[in-house]
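The other protein chains are all here in position, but one chain of the complex has been omitted.
As written, the chains take the letters A and B, and residue 1 is the first residue of each chain.
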Amino acid sequence: MPITLKELAERCNARLEGGDTTALIHSAADITAAQTGQVTQLTNNRYARYIKNSSASACFVAESTSLEDKPEALALLVCADPEMSFIKAVELLHPDRVYSARIAPQAVIETDVALGNAVYIGPYAVIGDQTIIGDHSQILAGVYVGRNVKIGKHCRIHPYAVIYDDTVIGDHVIIHSGAIIGADGFGYKFRNNRHVKVPQVGNVIIEDHVEVGANTCVDRGALGSTLIGAGSKIDNLVQIGHNNKVGKNVIMCGLTGVSGSCTIGDYVILAGSSGVADHVNIGQGAVVMARSGVAGDIEAGTQVFGSPAKEKRVAYKEHVAISKLPELLKTVKLLEEKIQQLEQKTQS
Amino acid sequence: MPITLKELAERCNARLEGGDTTALIHSAADITAAQTGQVTQLTNNRYARYIKNSSASACFVAESTSLEDKPEALALLVCADPEMSFIKAVELLHPDRVYSARIAPQAVIETDVALGNAVYIGPYAVIGDQTIIGDHSQILAGVYVGRNVKIGKHCRIHPYAVIYDDTVIGDHVIIHSGAIIGADGFGYKFRNNRHVKVPQVGNVIIEDHVEVGANTCVDRGALGSTLIGAGSKIDNLVQIGHNNKVGKNVIMCGLTGVSGSCTIGDYVILAGSSGVADHVNIGQGAVVMARSGVAGDIEAGTQVFGSPAKEKRVAYKEHVAISKLPELLKTVKLLEEKIQQLEQKTQS
Partner (left out) sequence: MPITLKELAERCNARLEGGDTTALIHSAADITAAQTGQVTQLTNNRYARYIKNSSASACFVAESTSLEDKPEALALLVCADPEMSFIKAVELLHPDRVYSARIAPQAVIETDVALGNAVYIGPYAVIGDQTIIGDHSQILAGVYVGRNVKIGKHCRIHPYAVIYDDTVIGDHVIIHSGAIIGADGFGYKFRNNRHVKVPQVGNVIIEDHVEVGANTCVDRGALGSTLIGAGSKIDNLVQIGHNNKVGKNVIMCGLTGVSGSCTIGDYVILAGSSGVADHVNIGQGAVVMARSGVAGDIEAGTQVFGSPAKEKRVAYKEHVAISKLPELLKTVKLLEEKIQQLEQKTQS
């Protein structure tokens, strides 16, 4: 749905400099690709060189930005926070798909289900007994929701996500396809040469504004709950084991694993393919860098790297040292010879 | 379903010490969280400090445990194996969900399907031609079972697990949601600058008492079978490639990958995010520690760590040495200078 440059500027809190205020903008694009009729953003000086030859009709920039070589046809949308204004523009130009209130005839709604207002339930979805789904929530095709589940308002659960029994989900939660919430935790006791399953009778609690990526797994507690704090964002293919307490506004990138019974502080970042052993506490705001493995507690605000993970500065110093190690071996060999010669000299 | 303390003790092979034998216990909880009406366990001395202020009504303890500061109201359930007795209590107090024998009208059952007694088939499940499902097995909503599959007795397959054609599954097997059993192995031959697919015409065999985690993948054999031995337990998001022979009572933790054509001995443990290259043999009882990558055969009983994985003792010694490396570089630098001085002295 195209809108004029003038309206775009107004709705995105930007001041228009140059360009034709009546020009229609139909979509948003990256600065490397934007064409006539498209709006883009410049928020990183690395990309300033693309401006000169850009065919874009408009570009969000910060107040402080000075652009030489700006094409005549490119309007500047000057604003306090170009990234946020651009997000606003993308939302206007590429509106989110609407799922109007409707219960698909092919959905199975079991007994004692409480559906809020304006709920969408897609075809082949299954909603278990005693489950509650809040207003404006969208349960897309084929989603399985177990028994005694609570889903808040304004949630979107994508096709074939699975929500096991007893899960509690807050408001404005997004769960992507293939995510499995509440499967059994991985717990066994070894007796008589076999692994005896420990019953996993807890649940999962996901607070407001959480996003869970595709094919990510969050296991139910053995007893008690596995908790994902409000505002936390979890990427695809992440494994969160039983009884973890994940804080608020945590970031977990793809292919990361958190074993079990860990406490992950607010604002922690677990970068891609990282891992955390069980019963570990990670302090608020700590950063576990990509591919790192955390085996012990991490203090708040610390950045760690490696496997086993160490404080970043230490780990980097070791990595630099390792790169000098082959040379060091030769040096020491040489020193040995020299010392031998010195010993011979001084003995003689 | 609450039961009296007396009955709980009897059914869990415990001797009651103190407490009100007629008190009702309604659920189980961790020692850090248990309240009145709940039973807990103390199996690790680290947690003994929680006993003093616990509101729990009862606690399983070993015969040998001596507790000072036990609250008056806390009954002890003294037994030979508190962990096993507690598991029994959890099963009594939190009984597993029952799926009564029923074929949901929304299930698709293809031709020549043999269903045992008391089988449950959930809505939107699809059961392919010539497939056999044993007595008391539960195929939950939306499970896809291909053609010519055999599923034993007392299995539970959770929603949206996918069982490809020709898979053979034993008795008492649990497969969690999103697990994919029998997809094509990853095999190509490179010819004329492109990858030619090698047909994957084998199958997967899963023996009795195996548990397969959510979103885990077990690929079919290229020719012959990929095998998961009896009693093995596989966590979420594990990749098991074609033609692996996984032994009995093996443990594989989350995000682990086993390439292909490996032999994994009985009782092997692959800890979280570990990996095994193809055609590798791992001997009985070996332990691959978290995040380790195994590139060559591992002898029975060995513990290995790192990537490439080495015997634990060796890997640890190297890690300690690496932490001394930055200092070592300085030391050697100093020695070089001293030797130079010595050389000058002795030459003069």
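In this section, a contact is a pair of C-beta atoms (placed from the backbone, for glycine too) under 8 Å apart; a residue touches a chain by one contact, two chains touch by 3 or more.
Note that the coordinates shown come from a computational prediction; the quantities given were computed from them, not determined experimentally.
Colleague: Given that one chain is not shown, which residue among A:37, A:71 or A:123 touches it?
Modeller: In the full complex, the listed residue that touches the missing chain is A:123.
Colleague: Please pick, from A:10, A:63 or A:336, the residue that touches the omitted chain in the full complex.
Modeller: A:336
Colleague: If I consider the whole complex, including the chain that's not displayed, which of B:86, B:120, B:144 or B:267 touches that chain?
Modeller: B:144
Colleague: Provide the residue numbers of subunit A that touch the chain removed from this figure.
Modeller: 28-30, 33, 81, 83-84, 87, 90-91, 94, 96-97, 104, 106, 122-124, 141-142, 158-160, 174, 176-178, 209, 211, 213-215, 231, 233, 235-237, 249, 251, 253-255, 267, 272-273, 290-291, 307, 319, 322-323, 325-326, 328-329, 332, 335-336, 339, 342-343, 346
Colleague: What residues on subunit B make contact with the chain left out of this view?
Modeller: 108, 124, 126, 142, 144, 147, 160, 162, 164-165, 178, 180, 183-184, 186, 188-189, 191, 193-199, 201, 215, 217, 219, 223-224, 237, 239, 241, 255, 257, 259, 273, 275, 277, 293, 295, 307-308, 314, 317-318, 320-322, 324-325, 328, 331-332, 335, 338-339, 342, 345-346
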